[in-house]
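With one protein chain removed, the remaining protein chains of the complex are shown where they sit.
Presenting subunit A:
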Amino acid sequence: MSAVREEMRPLGVIGELYARFPGEGFVEQATADGIPTMWVPVGRLLRVMKLLKHEIRQPYRMLYDLTAVDERLRQHRDGLPPADFTVVYHLMSFERNSDVRIKVALRGESPHCPSVTGLWLNANWYEREVWDLFGIWFDGHPNLQRIMMPRTWQGHPLRKDHYARATEAERLTMDAARVDREQEALRIKPEEWGMTAAGEDHDYMILNLGPNHPSVHGVFRVMLQLDGEEIVQAVPDIGYHHRGAEKMGERQSWHSYIPYTDRIDYLGGVMNNLPYLMAIERMAGIQVPERAQTIRVMLCEFFRITSHLLFYGTFAQDVGSMSPVFYMFVDRQKAYDVIEAITGFRMHPAWFRIGGVAADLPRGWEKRVREFLDWMPKRLKDYEQMALKNTILKRRSIGIGQYSTDEAIEWGVTGPGLRATGYAWDYRKARPYSGYEHFEFEIPTGKNGDAYDRCLVRVEEIRQSLRIIEQCLKHMPSGDYKARHPLTTPPIKDHTMQDIETLIHHFLNVSWGPVIPPGECTMTVEATKGLNSYYLTSDGGTMSYRTRIRTPSFAHLQMIPYLARGLMLPDLIAIIASIDFVMADVDR
């Protein structure tokens, strides 16, 4: 990682930016993932963003991620502009099939940055999150409130000087005054939600749906302004499942953080390990052997199936169909049986390791996988009759919560939600990782981008996942299940008793954990619910300096007010069900 000097005139988007803004102090940064990265003076930010979104040829239409880094304790900053905090914008272009990262250096205790909410609608929540966790002000933001932490929270947790554990904090005492203050903060004031209870000739009902409600899939709250049963406004409130997963990343060794990733999208299991490990492996320069890659793909697809089956069942259940979910749970158990036979765990195996996987496939794994492949297709056929072709289910979901491809991109929607609009874009095809380029499968798409199509796409994806698993079964390569590289975990022990070098590496990696060279890297996978990225910053230590987890559910939930307006209360439930999120994936 080092700053590249302007005279070198590189090509691509970096070159275009240098050409448009000559001599304005733009600094290019080289990163391990190869995503063009540019430091931009804060005064030019909006101009640059507007250019990238609207004016440039093949524009970057999606604000894929927006986050920040507390730079104050970072040691390896070779040549980067001086900064106390950095705001990082990750933009995605579908036409170019590539990304760009824009960084803004901010100084001082209470830094300010212009808001990009005027350019991207989905910047709203991202900027609120950065404000909440880093204390960076976004000038021009319409509603700069805390989003993850309680409104009464003091401090900004992702700052380096904020404590990470309760034992480091001042002892919590709830005296009468504090209890009163907290109670008062819980009072529902419609104005705070941008609502009014009094209409022109009749009052509206302000309904608090959640955080504990049968069909919000976890702890999720939607404040509703209702006119009869018609939704005038729906304002989602998140943060009830916030566990500080990103903060934990700064306190765990590279290796010991793996189990935490399993619990981000808790239905995705080992699929969560993959982007995290891919980012580490890229920074460490580890080549994962083919066999390990294929094992990873196979398990990821198993988890895609179990996650989609849960979606399928709960979707049917949320429109009032009681039975399908029970049948699908039987199938999920069958899939988990296979997963358990391979990994030893069911839902959260945390089974991938830096450089490969934890163990080789057990003897007889082919038989278990084959049994599942034989079992599943006929069940899917049954479900089609039971759920998808049901007239009432169709009436409840066709045309409900509809959006176009352009709207999806504007809101940062990825995964099945994007494909349901008819846009065949799958990360596994567009930018293959972990050997997906060797597999044959199709990208299922919908037509209307409504709740029904979102279900249809996922059902078809189950079939495609079965196809991929079948190919894994037939063409499982032989070889190592973990790379022969000193930074893998747990380190390879074969030669420790023969040469001192291996012994030292083994000793250090087991006792301290691997030291990953300084650098930055974003790695993305097509997860069960959309694109999931880990943006890791290593400062050359045994722990991550900053772990940013970009999850699909966060972006998708933000769209709810836009989708629900003018519909009925039961439609909102159908929309929520069709989005397919888990709150752990939203709040992290």
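One rule holds for everything that comes next: a residue touches a chain if its C-beta (ideal position, glycine included) is under 8 Å from a C-beta of that chain, and two chains touch if they have at least 3 such contacts; residues count from 1.
Basically, contacts and distances are computed from a predicted model.
*Asks:* Mind telling me which option in "Branched-chain amino acid transport system ATP-binding protein", "NADH-quinone oxidoreductase subunit H", "glutamate synthase (NADPH)" or "Nitrous oxide metabolic protein" is what UniProt lists for the chain we can't see?
*Replies:* When "Branched-chain amino acid transport system ATP-binding protein", "NADH-quinone oxidoreductase subunit H", "glutamate synthase (NADPH)" or "Nitrous oxide metabolic protein" are compared with UniProt, the left-out chain turns out to be "NADH-quinone oxidoreductase subunit H".
*Asks:* Consider the whole complex, including the chain that is not shown, and state which of A:S115, A:Q317, A:T488 or A:T522 touches that chain.
*Replies:* In the complete complex, the chain left out is touched by residue A:Q317.
*Asks:* Just name the one of A:D78, A:E229, A:E384 or A:D406 that touches the chain not displayed here.
*Replies:* A:E229
*Asks:* From the list A:Y327, A:F439 or A:F554, which touches the chain that is not on show?
*Replies:* Of all options in A:Y327, A:F439 or A:F554, contact with the hidden chain holds for A:Y327.
*Asks:* Tell me which residue among A:L73, A:I392 or A:I504 touches the hidden chain in the full complex.
*Replies:* In the complete complex, the chain left out is touched by residue A:I392.
*Asks:* Name every residue on subunit A in touch with the hidden partner chain.
*Replies:* Residues of subunit A in touch with the missing chain: 205, 207, 213-215, 228-229, 316-323, 326-327, 330, 390, 392-393, 395-396, 568-571, 573.
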